[in-house]
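Here it is, the structure in full.
Complex shown without one protein chain; remaining protein chains in place.
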Amino acid sequence: MLTIANKTFSSRLFIGSGKYSSADVMKSSIRASGSELITLALKRVDFNQPTDDIVTPIKELGLDILPNTSGAKTADEAIYAARLAREALQTHWLKLEIHPDPNYLLPDPIETLKAAEQLVKEGFVVMPYCGADPVLCKRLEEVGCEAVMPLGSPIGSNKGLVTRDFLNIIIEQASVPVVVDAGIGAPSHAAEAMEIGADAVLVNTAIATAHDPIAMSNAFRQTVDAGRTAFEAGLSGIVSGTAPNNRNSSMHA
Amino acid sequence: MLTIANKTFSSRLFIGSGKYSSADVMKSSIRASGSELITLALKRVDFNQPTDDIVTPIKELGLDILPNTSGAKTADEAIYAARLAREALQTHWLKLEIHPDPNYLLPDPIETLKAAEQLVKEGFVVMPYCGADPVLCKRLEEVGCEAVMPLGSPIGSNKGLVTRDFLNIIIEQASVPVVVDAGIGAPSHAAEAMEIGADAVLVNTAIATAHDPIAMSNAFRQTVDAGRTAFEAGLSGIVSGTAPNNRNSSMHA
Amino acid sequence: MLTIANKTFSSRLFIGSGKYSSADVMKSSIRASGSELITLALKRVDFNQPTDDIVTPIKELGLDILPNTSGAKTADEAIYAARLAREALQTHWLKLEIHPDPNYLLPDPIETLKAAEQLVKEGFVVMPYCGADPVLCKRLEEVGCEAVMPLGSPIGSNKGLVTRDFLNIIIEQASVPVVVDAGIGAPSHAAEAMEIGADAVLVNTAIATAHDPIAMSNAFRQTVDAGRTAFEAGLSGIVSGTAPNNRNSSMHA
Partner (left out) sequence: MLTIANKTFSSRLFIGSGKYSSADVMKSSIRASGSELITLALKRVDFNQPTDDIVTPIKELGLDILPNTSGAKTADEAIYAARLAREALQTHWLKLEIHPDPNYLLPDPIETLKAAEQLVKEGFVVMPYCGADPVLCKRLEEVGCEAVMPLGSPIGSNKGLVTRDFLNIIIEQASVPVVVDAGIGAPSHAAEAMEIGADAVLVNTAIATAHDPIAMSNAFRQTVDAGRTAFEAGLSGIVSGTAPNNRNSSMHA
């Protein structure tokens, strides 16, 4: 079992709510994925509507929402969005996402750390999206983040774990859960992340834009489970660099 | 569903019977894998024993045995072993394996084609282990092989789909099932093989030598299923080179 | 120094004569490359012309021509072309190339071995283009080929040494020179081939289709030299799998 802050999760697959063709497809996909934590871009929420196509279906499923600050270009914008989200969505969980460059959507390490520090002080459960930078991940952990979310490869590239050598170090050194985010374009990538000892993965585009998103959700659910099982069952010799077995696999469990 | 010769398989995971710590572990592993076809090195069978630690447990599970000619260095040796296997094990299915070099166990394309041609004439269902060589695979198909078994990477390297660019071409061109064999060292590798459109995978060492072979069997079962689901559900843009979606995914189904 | 058959080469870069924008560009490119052996597709030669745009410039440079049988789909076609070449071009050197599939131009291992055996008997210096298949390379050597020319990746893919794990084994086992052919799309790829211990590389498209083919020839000349120097100077620990230093680097020198 995975624990973040004081919450326990049966599923190690977090999924996004963007890019679905309809609210119904999203709802069925989420259900098929088994996910218990659904990210939601704040910029997509209309806070004046009592019901909508995104928040309402997630709540109907009884699942937790993880608002994200996608679109924020600075710490200030992200902090502002976070406070708004807390009030509107009644949650203090937050995926912190700050990317000044609209082209590649890569995270800003400086602003992310600054906002994380402030938001932790304000009582948020902060899970920052960040580069696969072991020193930065350690810093984020030190200011009180409850998890780190390093990227596997550039968003939308579907290239999988390009940063694997760095993820190995992050996983070895982290004492909070490591959630691999961005670049996971196929169920095999999710399996690989779990095999090297990541605690969870976040997937959005690869599911939402599949020809059959519900079947794809199911495929990801299976490979995340299987990758975790393989990690715990002790893969013999596949992992280059840092051996995942050196790490106590029940640390966050 | 996968069909080879006239037999239909629910599971696209074939597994080996070597390197297990005991017959009991092997039996439990095979059961957990869901596999319906178990390879068996003829050189390991004592044909004078009425019961043994390998054949008997597989038969008790009610599963089909796929004898392999591992250890044969020439077509003649392989043909001899195949005939022996047919009589002793009462099956005309055969994984044809000829490797003159005891160090890297890489298959001999010339002897393999020669033996395949002869064994097909003798009524065997021949599934040859071979390099990831698209022209050779086509040749093997033309002489009547019922499947081809190209390698993902050198045996025992656990490197996964190093030959992926060539497997893509083989899968695109084949009209018999493609079973990826050798080099599959982690469940994520098996998922990847299925995602690019392979019809099945064969796994042995990665399961048999895991710390917990039964859990690992289960992990492979899940990722093979999930990889196939993902292939059928249409991955959007992960695959370089040949798009798996160009291929009729039900061709061998 | 590299020796093939009884000929000694200062340059370990072989280049092709196809795809140049003009005979002049080709001539300048060849000169800049420092290459002493130029491949030439027989199908491009008009044997009725006393002078032409390809053979004549190469001869004017005083360089050796290595005719290739590109376009041949069978051993018979290749043998026919080879005999024709010997008479017309007055050379018994031959790059043997047999690819039945016009799409991917991948070599046929069976027909290639068959033709090689026959052509060696007829006195040709046979250098076969082949898959990166260590067993096949050994076979080709055993029938008398003076070098082997395994591919780095599919022709025209520009992907570099995708087959590196197999090239390592080929280089370790070969007792004739190993010339990496196909897939070399950048000077860095040529350097890498030399670093792992290849004896030479063959480059065509990457030079002929560069914006500035003459400058690119020069770049390849430098990286081939440098890669060889690095191999001989003993790279410390870059090479996975087979260490190039285990091999006597002066074996073919």
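Assorted remarks:
A, B and C are the chain letters, set down in written order, and residue numbers restart from 1 in every chain.
In this section, a contact is a pair of C-beta atoms (placed from the backbone, for glycine too) under 8 Å apart; a residue touches a chain by one contact, two chains touch by 3 or more.
Predicted, not measured: the structure shown is a model, and the values here were computed from it.
All shown chains touched by the missing chain in the whole complex, by label: A, C. Only one of C:A5, C:V25 or C:L235 touches the chain withheld from this view, namely C:L235. The chain not shown here is touched by just one of A:R12, A:K27 or A:K159, and that residue is A:K159. Listed for chain A, the residues touching the missing chain in the whole complex are 99-101, 104, 106-110, 113, 131, 133-136, 138-139, 153-154, 157, 159, 162-163, 165-166, 169, 173, 241.
Interface with the hidden chain, as seen from chain C, comprises residues 158, 160, 185-189, 191-192, 195, 205-206, 209-213, 215-216, 218-223, 225-227, 229-230, 232-238.
As a convention for this text, only the chains that are shown with their structure count from here on.
If the chains shown are joined wherever they touch, the resulting network is a simple chain of contacts running from one end to the other without closing.
Residue numbering at the chain A/chain B interface overlaps substantially, since over half of the positions present are found in both copies.
The angle needed to superpose chain B on chain C by their Cα atoms is 180 degrees, rounded to the nearest 5. In this assembly, the C-alpha centroid of chain A lies 36 Å from the C-alpha centroid of chain B.
Chain contacts: chain B has no residue touching two or more partner chains.
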